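What you see is the complex with one protein chain gone and the rest in place.
Labels run A, B and C following the written order; every chain starts at residue 1.
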């Protein structure tokens, strides 16, 4: 599977009164990891949203994480993102956060997303469609890309 | 179980370029719901952290959510929080987000938390201990409290 | 001037490793205050954006704040928002944050906003136009509205 990695620094802004990384930010980083993965695959999500009036991107239908060790202000973590499973209309992106040479993750998580379209008859209604074969192929390439800014 | 409810307004700041509520904010609201639940129970988390040097509050060890329908700018959602299960050292807080009279939730989620202490010999190490019986009793009262600001 | 007030609770999520409210959140609350003010005035910003393809809302061109005293987790602050000055194409919204009966503000700030339109010939270009007279009148009513959720 195509794998995107990005280094992320824990900022003062990310830490809570206990002095440690505030967990909800991990979910933002998973979102960032998925966007970077699609871009690394060569799929232009925003361009597609602009050119196809009904395409709604890849809305999240579920997510989960397990937190193993805390991160502190100034720590740098590596987020590794790849598709773990392609369903009919959904797909699962797995994210792993590690630190330095320690392969034992700091945190791991999954996002369940769908390939979303607005119903032409009722634009407020979301339809989940199969991911196009070509996008699936782009995400299935065996390659690791560093997407750090 | 003690149940805390709070109304939350979806702000411009919470919405993404797709015009809908950006999901990671839900995890922040679950955190808020748990803090409000502890306060409604009469447990002073921050006071306890200040008075007991080794107490680290209730660190999150895992969380998950399912998203059913989008929220839009200006929507008001009701977050309902209660403990769903007490384990030996962990406990699960369940959160449900609804809108208006529709009991079908917009989103649901769980937080798995522990009663955390620093190891006196190695303060960077987190020990999970059993929640004190009295706190468990406070959280088990059959009552619903509106904790909206 | 029309004045919108809202109570806001300082959440765990808002506080930094120094244990105090992290200031950038104030700028988010000013944004919330302005949106609530427009709504209290009876102006439907999002409806207008949806119905007038070129209208871009009220983009921020500058902002500033002074911070007098820290806020802590659990504190409740009152944000009071009103237009302070109408310019030709810009207007200034003043926000004041107080606590309890103490009229001495915790923080004060200003937002400079314009009434924004996309250039029909180049949609990436922002044009600042005069705020419609009727909106100006709506914002000039002498009334205070509690917009707390």
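Note that a contact is a pair of C-beta atoms (placed from the backbone, for glycine too) under 8 Å apart; a residue touches a chain by one contact, two chains touch by 3 or more.
Everything numeric in this text was worked out from a predicted model, so none of it was measured.
Identify the residue among C:1, C:78 or C:126 that touches the chain left out of the display.
Looking across C:1, C:78 or C:126, the contact with the absent chain belongs to C:126.
Out of B:15, B:71, B:114 or B:131, which is the one that touches the chain we can't see?
Within the whole complex, the residue contacting the unshown chain is B:15.
Among A:54, A:76, A:120 or A:141, single out the residue that touches the unshown chain.
Spelled out, the listed residue whose C-beta touches the missing chain is A:76.
In terms of residues, what is the contact footprint of the unshown chain on subunit A?
On the side of subunit A, residues 7-9, 11-13, 28, 31-32, 35, 39, 46, 73-74, 76, 148-149 touch the unshown chain.
Pick out the residues on subunit C that sit against the missing chain.
Within subunit C, the residues touching the omitted chain are 17-18, 22-25, 27-28, 31, 46, 49, 56-57, 59-67, 70, 126.
So which bits of subunit B touch the chain we can't see?
These residues of subunit B touch the chain that is not shown: 12-13, 15-17, 19, 22, 24, 73.
One rule holds for everything that comes next: only the chains that are shown with their structure count from here on.
What angle, rounded to the nearest 5°, describes the rotation that places the Cα atoms of subunit B on subunit C?
It is a rotation of 180 degrees, to the nearest 5.
Please tell me whether the contact surfaces of subunit A and subunit B are same or different in residue numbering, using the over-half criterion.
Same, since over half the interface numbering is common to both chains.
Just grab the chain with the largest centre-to-centre distance to subunit B, centres being mean Cα coordinates.
C
Please compute the C-alpha centroid of subunit A, do the same for subunit C, then give the distance between them in whole Å.
For subunit A versus subunit C, the centre distance works out to 32 Å.
Please work out the Cα centroid separation of subunit B and subunit C, and write it as a whole number of Å.
Those two chain centres are 28 Å apart.
Need the CA-centroid distance for the pair subunit A / subunit B, whole Å please.
From the centre of subunit A to the centre of subunit B is 24 Å.
Which positions in subunit C are in touch with at least two other chains?
Residues 12-13, 73.
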